[in-house]
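Note that one protein chain is taken out, while the other chains of the complex remain in position.
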Amino acid sequence: MNVGFDLVNNKLIIRIDGDIDHHTCEEIRSKIDNEIMKRNPKSIIFDMKNVNFMDSSGIGVIIGRYKLIMTSGGIAAMVNVKPQIKRVYEICGLKKIIPVYENEKQALESI
Amino acid sequence: MNVGFDLVNNKLIIRIDGDIDHHTCEEIRSKIDNEIMKRNPKSIIFDMKNVNFMDSSGIGVIIGRYKLIMTSGGIAAMVNVKPQIKRVYEICGLKKIIPVYENEKQALESI
Amino acid sequence: MRIDNEMKLEFMSKSQNESFARSVVAAFIAQLDPTIDELADVKTAVSEAVTNAIIHGYECQNGSIIIISRILDKTVEIEIKDCGKGIEDIELARQPLYTSKPELERSGMGFTVMETFMDEVEVESQSGVGTTVRMKKTFKSI
Partner (left out) sequence: MRIDNEMKLEFMSKSQNESFARSVVAAFIAQLDPTIDELADVKTAVSEAVTNAIIHGYECQNGSIIIISRILDKTVEIEIKDCGKGIEDIELARQPLYTSKPELERSGMGFTVMETFMDEVEVESQSGVGTTVRMKKTFKSI
């Protein structure tokens, strides 16, 4: 499970590559938490361009990271979200707490 | 199962689209035989560009059409053959009876 | 009713089989020519039920999961069965946000996802015996 990172203006872009399910969750979670610990960013942006599948286990991971960044007063956003993932995301009520932007540029300007 | 045809200089190009296995064979066979009956070509060229899978049932269909065109003194060739199909083709000894060309142009010039 | 096609799959409760299970069901329903959205819906619902069998049913111990799927005309039926610990209160379990394992960062949305993406979801469970989730979806004809 490949997770890439970029820090832009103290905003951590998290690029997940592959399906997010219970099997891949654990690794994604620990990679992200390590990076947040190390870089201490102001906010986080999930780049979902290379995620073709996500189920409610993935929602758990996203919410967990959202809570983590909240404790230090930060916020979370999501970009490049494909239709299947958008539907799971909406059903699970994430729309209300983690805004979705078209692309990275818009997210970086808005948060 | 889609099978397209083109007649160039009395040579029938047969464009098969999809997997060739026992399930799809019957339809491929009858479409090709109808077309050969109707157009009475001098020779036939199998265009395998859109075939990603073929097993020995497919070999049966190819040999069957080869025999059919042979009875009227014609020949058969094959173009745009992908690696998996080339391997099945070689194992089954088709190489000796049906020449493979890189592309349509080469086949049309050579046969 | 006439069954057009049927398959039964049995596999070990290992988390790498979550993606395997959804690929199998996707390959099976391919004969119904589902839309991309319909295919994604079924894969997601299957992923939820299989994940639940692994995490909750068997609590990540060894066990066997069975998927039976039937195609009748334009409808697919999918049954996902474990012989794990079972659900004590099914009604509670199906509530959105309810999870018995918040420590694992579960969202508690598995059943809600299944119910949203499939036309029907039926849960049968008995403590200490196991759980069966039965789902149905009818595809729109083209």
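Things worth noting here:
All chains are identified by letter, namely A, B and C, in their written order; residue positions are counted from 1 within each chain.
The criterion applied here is as follows: contacts are C-beta pairs under 8 Å (C-beta built on N, C-alpha and C of every residue); 3 or more make two chains touch, one makes a residue touch a chain.
This one's a predicted model, so the numbers in the text were calculated from it and none came from an experiment.
Partner chains of the missing chain, restricted to those shown and counted over the full complex, are B, C. The residue from C:14, C:74 or C:94 that touches the chain not shown here is C:14.
Among B:61, B:78 or B:98, only B:61 touches the chain left out of the display. On the side of chain B, the interface with the absent chain consists of residues 19, 21-23, 25, 29, 53, 55-57, 59-61, 63-64, 83-84, 87-88, 91-92, using the contact rule stated above. By the touch rule set out above, chain C reaches the unshown chain at residues 5-12, 14, 16-17, 19-20, 23-24, 27-28, 30-31.
Basically, only the chains that are shown with their structure count from here on.
Annotation: 26 Å between the Cα-based centres of chain A and chain C. Averaging C-alpha coordinates per chain places the centre of chain B 43 Å away from that of chain C. With centres taken as mean Cα positions, chain B sits 50 Å from chain A. Shared interface positions of chain A, i.e. residues touching 2 or more other chains, are not present.
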